[in-house]
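Complex shown without one protein chain; remaining protein chains in place.
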């Protein structure tokens, strides 16, 4: 249960106009189909209008012009964003008091800002720096000389290898591993020898990294994830990869060594990108597609298939093949 | 080494008929090719009859009618299942005495049933409930208000985020993360803003979750895994996914947000399922196949390829293309 607010209060929070029962009390947030009288919900376009009309939600966040007769509605430009803002206000995050648990191991020379919280059995290596109000989860391990910015949230059981650099307001989910050795070997006399991985990892501000995702340090230079980029669970980012700002990378994507990715790139689940490929700003890669090593992917239509090609081309080829096979059978 | 039993004792355990040397002593279990005199092994059908005849196993579990002259055989309807039962009796699980390790951190208001075991350096959050005889592995972290049923086994280094709900007799393997935030953002003013993930996760009774698998909490409602469903290592289950009962989901499968999966579904390794797809009960998805967002997969032939189509159709298309390419070359 959230904190109850009136529709009027929510409208004011969103700086928006409301229609209907401005005094209705809203204490929860739910999807259209499960919402009840005390819940707010949202509808993004005409496409979901029927669902919205059938919903029992006590308050709807909807764009101007969408007809919702006899309903209590707050009119907003971006209903999904407005919903996020409303949820934040109804369910304020329970930030535990910033305690440094007595079992946390703090190495020599660690520098911490005000209001840092560190969970039980966390281990902070020699010379780490942790920004103000950052919280380090239970059983996390920060290698020596790691730097974590202000207002970060490291969930339990995160590893930073030595020397990892993390910006401000970064969220790292449980099981993520940042700064592990890149997969680099050199073959000599019939055996693989480890190529030393002495580079670093840099995560920009406002980055989020999913559960059990792995980001390797560079072999010589840095591996970089740009400001505002969001990465899902179980993603692999290899050594020396450079990712731009405000990208979205879905689960189980694999990015090979030295790949360069621009800004505002969207990568769907299970995509694989070969080493040294370049993905230009604004590119959209469809689920499971494969980019060959050293290729350049340019913005335009979404890319699909392996090797990746424009979506329509890919679908046409698939359709042609299906038709031919069917004809042959007949 | 297991505990020695006679063939007669094993037959009684299985409520089955035995042939051959009923007094032979069996103390181990092995595959046909590596089994020795003191081992039991199993053969499922005529297909492996030669292998069975060549095996040195002291006792074979086999279906009625399968000819194994001069061998000691216990006749059973389901040899694989019988083998599982026999192994359980020869190698009883070493359940450590249910100790709560003195280093375990137990939050305020935690309620535990009888015989709970908690490993070293585990952290149990405020208000958690743990059912009788459940064992929590070393260095596991249970977020506040998590609920774990009776007779569960959490291996070392498992994370439950706050409020996760786990049924009875559930097994969670090491590194699994249950209840992490869904990958939900809303774009506003050129940046991605986190859509609060305030839903839950519910795992039914008899579920097993593999090592390093991740299951996100719902954005608003629950993410659900039905009773008896078995999930392998490194699988990703996104927010609001609903999985039915007695499904089998192999390694590295990725299931996107709001996918609905029926009962008795079988999903092979590395399959990807797009958001809002519906996989009906009894569907079989072949390895690496891709289900497009919003698609409905119906039971029948196994599905294959990306986009997924019936196996025979897919193979026909592949064969036609290969023939055409070959012809062209000639």
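For reference, chains read A and B in written order, and residue numbers begin at 1 within each chain.
Throughout what follows, a residue touches a chain if its C-beta (ideal position, glycine included) is under 8 Å from a C-beta of that chain, and two chains touch if they have at least 3 such contacts.
Just so you know, these numbers come straight off a predicted model, no measurement behind them.
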| item | value |
| --- | --- |
| From A:39, A:150, A:216 or A:232, residue that would touch the chain that is not displayed | A:216 |
| Options B:106, B:248 or B:292, residue touching the unrepresented chain | B:248 |
| Absent-chain contact - pick from A:15, A:70, A:108 or A:188 | A:188 |
| Residue among A:98, A:254 or A:302 touching the omitted chain | A:254 |
| Omitted-chain contact residue, chosen from A:159, A:200, A:242 or A:264 | A:159 |
| Residue among A:123, A:265 or A:297 that touches the chain left out of view | A:123 |
| Positions on chain B where the hidden chain makes contact | 29-31, 34, 78, 80-81, 83-84, 87-88, 91, 103, 119-121, 137-139, 155-157, 171, 173-175, 206, 208, 210-212, 228, 230, 232-234, 246, 248, 250-252, 269-270, 287-288, 305, 318, 321-322, 324-325, 328-329 |
| Interface with the undisplayed chain - residues on chain A | 105, 121, 123, 139, 141, 143, 157, 159, 161, 175, 177, 180-181, 183, 185-188, 190-196, 198, 212, 214, 216, 220-221, 234, 236, 238, 252, 254, 256, 270, 272, 274, 288, 290, 292, 306-307, 309, 313, 316-317, 320-321 |
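Please note the rule applied: only the chains that are shown with their structure count from here on.
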| item | value |
| --- | --- |
| Chain centre separation in whole Å, for chain B relative to chain A (CA means) | 27 |
